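Removed from the display is one protein chain of the complex; every other protein chain stays in position.
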Amino acid sequence: VSSFGRGGLFGGLFDRGAAGTGDEAWLAAMLDTEAALARALERAGLAAAGAGAAVTAVARPGGFDADELGRAAAQTGNPVPALVRALIAAVPAEAAWAVHQGATSQDIIDTAMMLMARQVLDGILADLSAAAAAAAALAGAHRDTIMIGRTLLQQAVPVTFGLVAAGWLTAIDEARQGLQRIRGQRLAVQFGGAAGTLASLGDHGPRVRELLAEELGLASPVLPWHTDRLRIIELAAALAGACGVLGKMARDVTLLAQSEVAEVREGPSGAGGPSSAGAGAAGAGAGEPGSGGAGGGRRGGSSAMPHKRNPVAGVVILGCTRQAPGLLATLTACAEQEHQRAAGAWHAEWEPVAGLLRLTGSAASWAAELLAGLEVHAGRMRANLDGAGGLPLAESVAAALAPALGRLPAHDLVTGASATATATGRGLREVLNSPDLAARLEAAGITMDQIDAALDPARYLGSAAVFTNQALAAHRARENSQLHDRG
Amino acid sequence: VSSFGRGGLFGGLFDRGAAGTGDEAWLAAMLDTEAALARALERAGLAAAGAGAAVTAVARPGGFDADELGRAAAQTGNPVPALVRALIAAVPAEAAWAVHQGATSQDIIDTAMMLMARQVLDGILADLSAAAAAAAALAGAHRDTIMIGRTLLQQAVPVTFGLVAAGWLTAIDEARQGLQRIRGQRLAVQFGGAAGTLASLGDHGPRVRELLAEELGLASPVLPWHTDRLRIIELAAALAGACGVLGKMARDVTLLAQSEVAEVREGPSGAGGPSSAGAGAAGAGAGEPGSGGAGGGRRGGSSAMPHKRNPVAGVVILGCTRQAPGLLATLTACAEQEHQRAAGAWHAEWEPVAGLLRLTGSAASWAAELLAGLEVHAGRMRANLDGAGGLPLAESVAAALAPALGRLPAHDLVTGASATATATGRGLREVLNSPDLAARLEAAGITMDQIDAALDPARYLGSAAVFTNQALAAHRARENSQLHDRG
Amino acid sequence: VSSFGRGGLFGGLFDRGAAGTGDEAWLAAMLDTEAALARALERAGLAAAGAGAAVTAVARPGGFDADELGRAAAQTGNPVPALVRALIAAVPAEAAWAVHQGATSQDIIDTAMMLMARQVLDGILADLSAAAAAAAALAGAHRDTIMIGRTLLQQAVPVTFGLVAAGWLTAIDEARQGLQRIRGQRLAVQFGGAAGTLASLGDHGPRVRELLAEELGLASPVLPWHTDRLRIIELAAALAGACGVLGKMARDVTLLAQSEVAEVREGPSGAGGPSSAGAGAAGAGAGEPGSGGAGGGRRGGSSAMPHKRNPVAGVVILGCTRQAPGLLATLTACAEQEHQRAAGAWHAEWEPVAGLLRLTGSAASWAAELLAGLEVHAGRMRANLDGAGGLPLAESVAAALAPALGRLPAHDLVTGASATATATGRGLREVLNSPDLAARLEAAGITMDQIDAALDPARYLGSAAVFTNQALAAHRARENSQLHDRG
Partner (left out) sequence: VSSFGRGGLFGGLFDRGAAGTGDEAWLAAMLDTEAALARALERAGLAAAGAGAAVTAVARPGGFDADELGRAAAQTGNPVPALVRALIAAVPAEAAWAVHQGATSQDIIDTAMMLMARQVLDGILADLSAAAAAAAALAGAHRDTIMIGRTLLQQAVPVTFGLVAAGWLTAIDEARQGLQRIRGQRLAVQFGGAAGTLASLGDHGPRVRELLAEELGLASPVLPWHTDRLRIIELAAALAGACGVLGKMARDVTLLAQSEVAEVREGPSGAGGPSSAGAGAAGAGAGEPGSGGAGGGRRGGSSAMPHKRNPVAGVVILGCTRQAPGLLATLTACAEQEHQRAAGAWHAEWEPVAGLLRLTGSAASWAAELLAGLEVHAGRMRANLDGAGGLPLAESVAAALAPALGRLPAHDLVTGASATATATGRGLREVLNSPDLAARLEAAGITMDQIDAALDPARYLGSAAVFTNQALAAHRARENSQLHDRG
């Protein structure tokens, strides 16, 4: 049993989304496909009346032994032939013809992959919707919460935490749009038979394909896509894009949660999260000073180091999202498939498709919890900004002095004052208010009130609020149009 | 000078698209951005009248020294600050303020990347349009050209070459759609200033951004996207998807062109291709027996081995497309960017974005030429199919016998006959016509005419023609809607 | 439960190596590490006498519930803290202190990963040893089996199948050497405590680390390597290198097994392989014409298409090996780890390390079986070569004529004759023996015997036999030195 599926040692971290991608999910999706095909054949008049229902009745995962199918798969390269044999054996004789008729193994596995993808995408979209709602709430609540902006990991100029959260929101909404496009347009039935001609169905191929697509609620493609894997690449890219967006948010959270920054902190385990592991022996933490023993079941806590609350959700999100680029590369490379059906490149897709679905689902689930519970320390944000001694406002001051001093002299004066401030550890205001400079400014008719205004970060936020509002408006418009679509 | 840019040792192979991605292209795009910004500032009333035109007048690549800018870039991490200084030095004093006002280096490089992407995408779309037209012509012309279908690199059941070409066509059309979506919706201006607030423009930020977008014909995004890199992932994925589709086609061509298969052959260098290298000393080939010395300038030819015509276009397409997955992975991984602007992940994007554009452009250019000139050997296709001795039609024969013999006995009889045919090297018809079996078939009222009908591959093509027609119809509908869009 | 672990739907394909990488393997390795640490602490005089044995006694996977540990892992980001609590609860009070003392979670997981890697590497090395032996046998047996060499998928000049197999052999031996280097030198114990100082052990850290390494038979590194992940990259690269080598061999086999080439064929399922899936309903194959229904349990067979034997092993090897580059990229990217222990990049390693071990193990297992059972059709090889009508020997003929005709005239004559042969479909000998040319050759004193000698591929094999012998000698030398090392 692998360690990275539902349950097990690592499942709480890496298989946390609503829908599974393990054996049960695969088997259910393959059986759903076979059952839908039987119904489609019956509707097309190619199978006996009742055959569809008969196959559907037995096509339940519980009736099949995954281990046995897997052993048989080693003879043929995939588990479908053995599944078909088992299915035929399970249905009444008169329904046997309806089983798998016209299909090749790849038709079943590819269609099942689409069904599984739909299931997982629905879970991801729900989690991302919750994550977006939480980000929107943060953006709205902190529209005016001033903090220092950071570029190249250096303090730069003031921003607001509202704008930061709006950035997460917009990115998540864009990722949702990409996933919804795939969900709505690119999940298609696969049905082509041995070499894409559906020869064994004579003239009935296209009709059966339409009915199969209808039964499953999947798109009916122009052609069988046995060796046209663009939709796999597009699915994978949309998932990896979502991972990219969530990874950026998690990176920000882990950086803002650094002990020295301390502007945000992950909340305790949310209602939606896995339940706490419980008591925890008192001694456990003793040997585990730095790794966050789960003393007392508090998320990310460490019994030995009470000042430490590890950003577990952020860390595990990164643990998921950092696996996405490699899986996407594998799937993109696999598009080079030979002739009518490929020798290996197709087989190499199954695991990365399932893995990418699972990891994105886990990251989205963690993200929804993280954002819903995020603690924002506005006071610390302000303190960190103030700790920069006014230097992030140097440009603002220079602009304020320019009308009176001329642009270049104003710039030079502020540059000099800033250098002095940096060298001496004094604040920029203090330097500007030192005898020499104060006299010069006074002579030019500049008051300390004007200086103070220029040093006020709240007056140097540019379009932060406007941008935040625009992002929130775009989010609401998007939500409304979705409600409309559903309604 | 790198080897993989325009011109040079490898440029004829890997930098073959219509638009460049080298220094000239970068520099032109950065200057176009700076000039558009100056015009936008003037239109917003923030710069002196005439400043936009003044900056635009000097913003030409010829006036700047890329090597010098590159040396300066080592001080700041990118070439923009030095470019800005040079630009300021080049414009009249009254226009100097309009240079780069409100912008940060990343605004310029990201916007330039979008402009360059648009340029290259236009070239790619033109080449893919030509490739699609050529594939459509092949599909139409060979709708009834029967060949053996191959799965897992084994002969399977009959298909048509028209269906094969229709498969390439549909895939290319899907890839075009993805690229057009990016081209039309996701190429956006970047303009946020130091930390995304446009603080130095006071309240004017949003207005200037709109005007800048208008000047450049790019979308205006909800927010600055300094560290929201989803559109880079989407661009890269659409390019890599196109590579995936072209790589599949090239793989098919190289396989069908194998000496033992010989069903297609690349044509001589097309009109659109690079001109021949000319004469070639008689002795050159002597030392180059197997590598296709270009004796006489014939594409893919080898003077020493006149039977050999290497599928150069297919091979070089694969040489391009196999680099795409890794570059896509790099760009996807780079989406994890810190805070307001990233420390390294952004810098790591420039080269893979340019490389992916260039390689996709080259692959598309090669593909257009390859498909336009492809030689199709219908006779050899038929011969290869016939060489299989009727075995690909075994299933067809069994179906024909079933009404008279019953389904299971029919299946068993054909299975036995096929095994005999394989073991003895005789054709399936001959085996079925052997005394024993012939008597049994005759007794069941089955004539050799019926057998021959079942052995006729033309009668066992299922929906091949219908599918081909559907693919062609979809292609035409798409082309018409595009014409409509343009008209 | 994931689908890609031991057993299950896909385990017969993708989890086929001797050693597992699933929950059981992880849990066993983590417990082995904790037990060894307890023994090391005791030996260092830091734990009560008998503590090591006491911990060792209970450190068995059966006593722990992976699902429960996994649920707890969601609180701390990894399953170790919960495992430690459970272990403490299970040991006598006086041994409790010896549990996990001095260690951090990463010490346990990293060391466990090394132990698991060793286990899997041993299985891989055994399978690769068998694969190499089989390749060596093929090389020896077919030293003089002539076939056509192919470049860029075109027939080129003659080679031998012995040389082809020698190429596989040498590559596999090189890959083994890389894996053995990792196995012998780079699998190291991890033991640094919270931040790499082993502070809670006072001065005893280095001593305990030496003893721990001794207990586990792993190397003791210069420093804790919590955030120095080079050995992970090296392990992954050696595994991916082995995959690269096996993928090349599998690609050759699938190409040589193409119906039109038919020079090799995979044998029926070998003794070491998974047993056949058994009977299979007669009807199963009917709906599965092209995908190789396992009718009758014959590997790769198709009941509907008896002429088809799919190269299942080759295909599944490629299904494994094509996943390696992406996993290697993920692990390489994860080397960028922060400070003393990383926030996410470390967590992202667990699954790709396990996956790469498992997939390489499966590919090696398949390869051993494939090579041991490979059917080589020397007659078909000769027929394919002869089918080229002497053109692969054109260069040889030109060289033979040069002394009499002069080098350039000889070249021109053969080029012309070859072109005629290609255009007319006649053999090169026939063209050279046509009245005009025969007269000219006779006039120059060249006999048809000389021509025939030059057209004999057996005389134009250059160093094929020498190279094959050298490869076999290198293989034997390597095997002997290993025996010597063991002895």
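Observations
A, B and C label the chains in the order they appear, each numbered from 1.
Just so we're on the same page, contacts are C-beta pairs under 8 Å (C-beta built on N, C-alpha and C of every residue); 3 or more make two chains touch, one makes a residue touch a chain.
Predicted, not measured: the structure shown is a model, and the values here were computed from it.
One chain is not displayed; in the complete assembly it touches the shown chains A, B, C.
Which of B:G123, B:G193, B:P221 or B:P457 touches the hidden chain is settled by the complete complex: it is B:G193. Contact with the chain that does not appear here is found for just one residue of A:T415, A:S434, A:T447 or A:S481, A:T415.
Of the options C:T21, C:T56, C:Q190 or C:T321, the residue whose C-beta touches the omitted chain is C:T321. The chain not shown here is touched by just one of B:D15, B:D127 or B:E395, and that residue is B:D15. Within the whole complex, the absent chain has one touching residue among B:G52, B:P79 or B:G123, and that is B:P79.
One chain is missing from the display, and on subunit B it is touched by residues 1-16, 21-27, 66-82, 84-85, 88-89, 96-97, 99-106, 193-195, 199-200, 250, 254, 269, 273-278, 280-281, 283-294, 297-300, 310-312, 314-323, 325-330, 333-334, 341, 343-348, 350-352, 354-355, 358. Remark: the residues of subunit A touching the chain excluded from display are 148-157, 254-255, 257-261, 282-283, 285-286, 289-292, 303-311, 315, 325-326, 329, 333, 384, 388-389, 391-392, 394-395, 398, 407-408, 411-412, 415, 418-419, 421-422. Taking the whole complex into account, subunit C touches the unshown chain at residues 77, 104, 149-153, 156-159, 163-164, 166-167, 170-171, 174-175, 178, 193-203, 205-206, 222-224, 227-231, 233-234, 237, 240-241, 243-245, 247-248, 251-252, 255, 318, 321-322, 324-326, 328-330, 332-333, 335-343, 395-396, 399, 460-464, 466-467, 470-471, 474.
Basically, only the chains that are shown with their structure count from here on.
Subunit A and subunit B have Cα centroids lying 28 Å from one another. Separation between the centroids of subunit B and subunit C, computed from CA atoms only, is 31 Å.
The set of subunit C residues touching two or more other chains comprises 254, 283, 289-292, 310-311, 315, 325-326, 329, 333.
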